[in-house]
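Omission of a single protein chain aside, the complex is shown with its protein chains in their original locations.
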Amino acid sequence: MFGFTALGVLLAMALVLVRGLAGPTVYDRILAVNAFGTLTVLLIAVHGFLSGRPDFLDIALVYTLINFIALIAVTKFAKFAHLGGPFEQRSWSDV
Amino acid sequence: MINISLLMIMVATALGLVWLRNLLAVVMFSGIFSLTAASLWVVLGAVDVAFTEASVGAGIATVLGLASLALTRTEHEKRTRVFHLPALIVVLVTGAALIYGTLDMPGWGDPDAPIHTHVAPRYIEDSLAETGVPNIVTSVLASYRGFDTLGETTVIFTAGVGVLVLLGRGRRYPVANPRVAAGGGPGRAPAAPGSEGAAVPGDSGEMRFKAILRVGGKLLIPPILLFAFYTQAHGELGPGGGFQAGVIFASAFILYALLFGVPMARAVAPASVLRGTLALGVLIYAGVGIAGVLLGGNYLDYSVLAHDPVHGQELGIILIELGVGITVASAMMTVFFVFAGQDPQQVD
Amino acid sequence: MDFPGLFNYWIVIALMMIGFYIVISQGNLVKKIFGLNIFQVSVFVFYISMGKVEGGTAPILAPGFATYTNPIPSVLILTAIVVGVATMAVGLALVVRIRDAFGSIEDDEIAKLEGDVT
Partner (left out) sequence: MISVHQPILQIVLPLMAAPICVILRNAFAGWLLALLVTGGAFVASLILLVHVVNEGPVSYAIGGWPPPWGIEYRVDGLSAFVLVTVAAIGFLSMIFARRSVEAEVAADRGYLFYTMYLLCFTGLMGIPVTGDAFNLFVFLEISSLSSYVLISLGTDRRALTAAFRYLIMGTLGATFYVLGIGLLYMVTGTLNIADLAARVPEMTHIRTVQMALAFLTVGLGLKLALFPLHLWLPNAYAFAPTVVTVFLAATATKVAVYALIRIAYTMFGGPTMFAVMPIDEVLVGFGLLSMIVGALAAVWQTNVKRLLAFSSISQIGYMVLGLGLADVTGLAGAVVHIFNHAMIKAILFMAVGCIIFRIGSADLRDIRGFAKPMPITAACVVVGGLSLVGAPLTLGFITKWLLLQGALDRNWWWVAVVIVAASLLALVYVWRLIAAAYLHPPSERVAAVREAPAPMLLALVALTVATVVIAIDGSLIGDFAVVTAKQLLGSGE
């Protein structure tokens, strides 16, 4: 059962990757990257049960967290062209 | 099966990276590459490494990459040749040499391979009795090969100081005054470049539209910090430890800085404090070693720290992990603040 | 699962070489740094692969498990990852400074500017 789930997740990862590489807009890519991150979280969780050691779900937690922060960073960069400052519209051409 | 699929995904990502020209996409796909590698390592049983790679490779590296793209203000690489013949030849020769070298290797997962029969068995069999720590990776990292880890902490300290040297006095956003910022009026114009404290960044009128993100982010920060402490304390029992905890701790501040601007985050963790803690962690680690010498053991011998050698080991491991955590957290925060704290508009 | 044999290692080697290729063939400094990252991570994959024991579980002692993965590669690679990210931070900081000093992050353009100065 878990094996099938893993297979499904891997397949989804491949599809999402294709979308990410193909683009064409930056938002496609952001979405793809984010979905990919979510899928890895799923994969870790599934593997935890497959191998009989679900106590490593901590790692999945880290993935989620990192994915969230990276997503904010990427979207902020894409919209405002910087990370640290206040929110202003980016001054150079859109991606 | 999962191994091969993940490896294939990594190959596809890497090939994509050769081909991609948009640097933002390069940074994002590098993150995907790291995440996939980390997943592969979970499958291969290297959970501590996966933990680290996920937080460093996919998190810190992505954020740093974005910050430097913002500062270099370059979206696309100039198209250089995808096929670069001399490079291709060098790479093919190197690859062929490596494949030649693999021919005499023990097979994948072979339990009788020399690396599983020579040094490693002692760690697996005796480390719990000798150090009292069930996570073998932690006990080897912190005690048996503790000197490597001291070196590793020094490397991250070097990076922190190095980034300070390189970018430390670049064009900063004006320093925030947290009290003024808290009461900042709506619709205020963004800070003029170079004018110290003229206007308050991070609180322009557009903030209202980011309310969901800001409230949500603020709610998340305490659990993230708590999770960092958990990772720090739980490192002996499960995956985790000082390094991972440091990165997660720093990521809470990074999140805060992303939502409210670096000047606000700097007000919480001022540069002078970070510089102190950056140094403090290394000193704690090296100092524990010196304490071992003074108490009559060898350098980094924790057994002499308490009456019972195993207790001494546990104490020593906790202390040095604390040192690692402090230095890593300060280094990551310093590096991020220095990168993201530069105002990209002030150059040219 | 006898099939993989050395095949896995070959894929890892292919990965390394892609990273290596990016470093030496691409002129964009940011891309070079990320290529370096790919190269290093692939070497890490190689290390972790050799620590794998058939049927072994993560090297955290727990009742009910007898075979564990080799912990040493994990320990070494933890150190190496940290070294990698440290190098990356310094490298990117240098790229930013180079952009400020030369106005470009393309290798060939910078080389031209360097020549002008002498």
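Per-chain residue numbering starts at 1, and chain names A, B and C are given in the order in which the chains are listed.
Here, a contact is a pair of C-beta atoms (placed from the backbone, for glycine too) under 8 Å apart; a residue touches a chain by one contact, two chains touch by 3 or more.
All values derive from a computational prediction rather than experimental measurement.
J.: Report, in label order, the displayed chains that the undisplayed chain touches.
T.: Computed over the complete complex, the missing chain touches B, C.
J.: Among B:66, B:228 or B:282, which one touches the chain that has been omitted from the display?
T.: Of the candidates B:66, B:228 or B:282, B:282 is in touch with the missing chain.
J.: Who touches the missing chain here, B:16, B:109, B:132 or B:162?
T.: Missing-chain contact among the listed residues: B:162.
J.: Which of B:146, B:217, B:261 or B:325 sits in contact with the chain that's absent?
T.: B:146
J.: On chain B, where is the contact patch with the chain that was removed from view?
T.: Residues in contact with the chain left out: 97-98, 100-106, 113-120, 122-123, 143-148, 150-152, 154-155, 157-159, 161-162, 164-166, 168-169, 275-276, 278-280, 282-283, 286-287, 289-290, 292-293, 297-303.
J.: Using the touch rule from the top, list residues of chain C that touch the missing partner.
T.: 16, 20, 23, 29, 32, 36, 39-40, 43, 46-47, 50, 72, 76, 79-80, 83, 86-87, 90-91, 94-95, 97-98, 101-102, 110, 114, 117
The criterion applied here is as follows: only the chains that are shown with their structure count from here on.
J.: Higher C-beta contact count, A-B or B-C?
T.: B-C
J.: Calculate how many whole Å lie between the centre of chain A and the centre of chain C, each centre taken as the average of the chain's C-alpha atoms.
T.: 20
J.: Which chain A residues reach two or more other chains?
T.: Those would be 56.
J.: Hey, what residues on chain B touch two or more of the other chains?
T.: 47, 67, 69, 73, 238-239, 339, 342
J.: Looking at the complex, which residues from chain A come into contact with chain C?
T.: The touching residues are 51-53, 56.
J.: What does chain C use to touch chain B in their complex?
T.: For this pair, the touching residues of chain C are 1, 4-22, 24-28, 30-31, 34-35, 37-38, 41-42, 44-45, 48-62, 67-79, 81-90, 92-97, 99-100, 103, 105-106, 108-109.
J.: Show me the residue ranges of chain B that touch chain A in the complex, using the header's touch definition.
T.: 2, 5-6, 9, 12-13, 16, 19-20, 22, 24-25, 28-29, 31-32, 35-36, 38-39, 42-43, 47, 50-51, 54-55, 58-59, 62-63, 66-67, 69-70, 73, 75, 173, 190-191, 201-204, 206-207, 210, 213, 217, 220, 224, 227, 231, 234, 238-240, 244, 248, 251, 254-255, 257-259, 261-262, 337, 339-345
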